[in-house]
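Note that this complex is displayed minus one protein chain, with the remaining chains in position.
After this line comes chain A, so read on.
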Amino acid sequence: MVKIRFWAIILLLAGLAVGWFDYASQIDSGSDLSRPFKLGLDLSGGSRLIYEADVSSLDPGTVTDAMASLREVIERRVNVFGVSEPIVQTERSALSGTEQHRLVVELPGVTDIKEASAMIAATPQLEFMVVDKTGSLDVTTTGEEVDLVATGLTGRFLRRANVDFNQTALSPVIAIEFDKEGAELFRQITKDNIGRPVAILFDGAVISAPTVREEIRDGRAEISGQFTLAEAKNLTRDLNLGALPVPIKLASTQVVGATLGQEAAERGMAAGVIGLIIVAVFMVFWYRLPGLVSVVSLAIYVALMLAIFKLLPVTLTAAGIAGFILSVGIAIDANILIFERLREELVGGKGLWDSIKEGFTRAWTSIRDSNLSSIISAVILFWFGTSLIKGFALTLAIGIGVSMFTAITVTRTFLLAVGFRRQTKVTNFLFKQAWFKF
């Protein structure tokens, strides 16, 4: 008895600690503890773009690599927007025989996608531009607006690019070699611009603007930006790939306005809290002391779930929250099953302590069997579902697992801890009597 009560207090304190963590990690932005919920786009607002990748021209063995490098290229482009926590991921769907490869881009907070989608799908371009004859600014040092004029020389004329090392500075440079046509163009450009800078642009951004000293005939050039070795390697790879490694086509766009998402999240939260309070009142009214125990147990359950959502982390979407609400229902059900059994055993004439233990054992098979069936459903849904269904299945599965744990440990320990060895009128009122006779 003393031991059980000791454990009950430990559990209660642990529950409080978890609850405190949920609270502190939400409001305390900036500190080490800060771990706000990760909200899906439908709740936080933002856009989600799904591209279909055309891998038909690729050798099947290289598809995975190509998709990975596609992801990297797109990720780099997306990072240019300065969006916080963009998500770029590849997806494979192998239904109905043909394999489909997709690229999913999520941009939280971005609701004007015109610019975004244009930039994502653009082919990465290496361009050589010259400064307008009237201008005379050094693009690299001042960074001021200069009128750059396209020369027609682009990455299309590239034969190959590779990383080299600058002899004097020992910093990595990118050595490029043009094909025949490109070499001729390059010769013309250098000839016309001796003593003036030629800007080298990558994806529209100037990365280097060396000044031409002489006419270059052999079609070779060197780009010496301030690269790290890794950057130089990546650039080289992208240049060699020319365009995106895999052509992509926009298949789906979804944009949720920030206000709509925020309102949904806030109202959903309010509805959840009000709902839980009413359910708590109902449980205490109907089951009295055990009802109170279940309220504490449920509170610990909710605190644990929220902590798991934060720590894993689980991205919360409307569907995910639906799964969570369902799991709360299942958690309540476990408690109700136990209490009904407990009451039955008491009415059957057993002592309180025995009834609690017996009620548990008997309710357990029902809880186990019914919850396992729900877990089976959740696993299949997770496996086969689209991202929406996955969100639902994940919170549901976690919820059921945790609810079984809290039902066996928390509810049981608390019930035993408040259970009295002797039966009196008071304990009868607290545990046994029902309000209505059916």
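Criterion: a contact is a pair of C-beta atoms (placed from the backbone, for glycine too) under 8 Å apart; a residue touches a chain by one contact, two chains touch by 3 or more; residues count from 1.
As a working rule, contacts and distances are computed from a predicted model.
Considering only "DNA polymerase III delta prime subunit", "Fe-S cluster assembly protein SufB", "Protein-export membrane protein SecF" or "CmpA/NrtA family ABC transporter substrate-binding protein", the record for the omitted chain gives "Protein-export membrane protein SecF", by its UniProt protein name. The chain not shown here is touched by just one of A:I87, A:V255 or A:V284, and that residue is A:V255. Interface note: of A:I194, A:I278 or A:V426, the residue touching the hidden chain in the full complex is A:I278. Contact with the chain that does not appear here is found for just one residue of A:I50, A:V63, A:A175 or A:I308, A:I50.
Looking at A:L107, A:L352 or A:L396, the residue that reaches the missing chain in the full complex is A:L396.
Touch with the hidden chain on the side of chain A covers residues 42, 50, 52, 93, 95-96, 100, 111, 113-114, 250-257, 259-260, 263-265, 267-268, 270-272, 274-276, 278-279, 282-283, 286, 318-319, 322-323, 325-326, 328-330, 332-333, 336-337, 340, 344, 362, 365-366, 369-374, 376-378, 380-381, 383-386, 388-389, 392-393, 396, 438.
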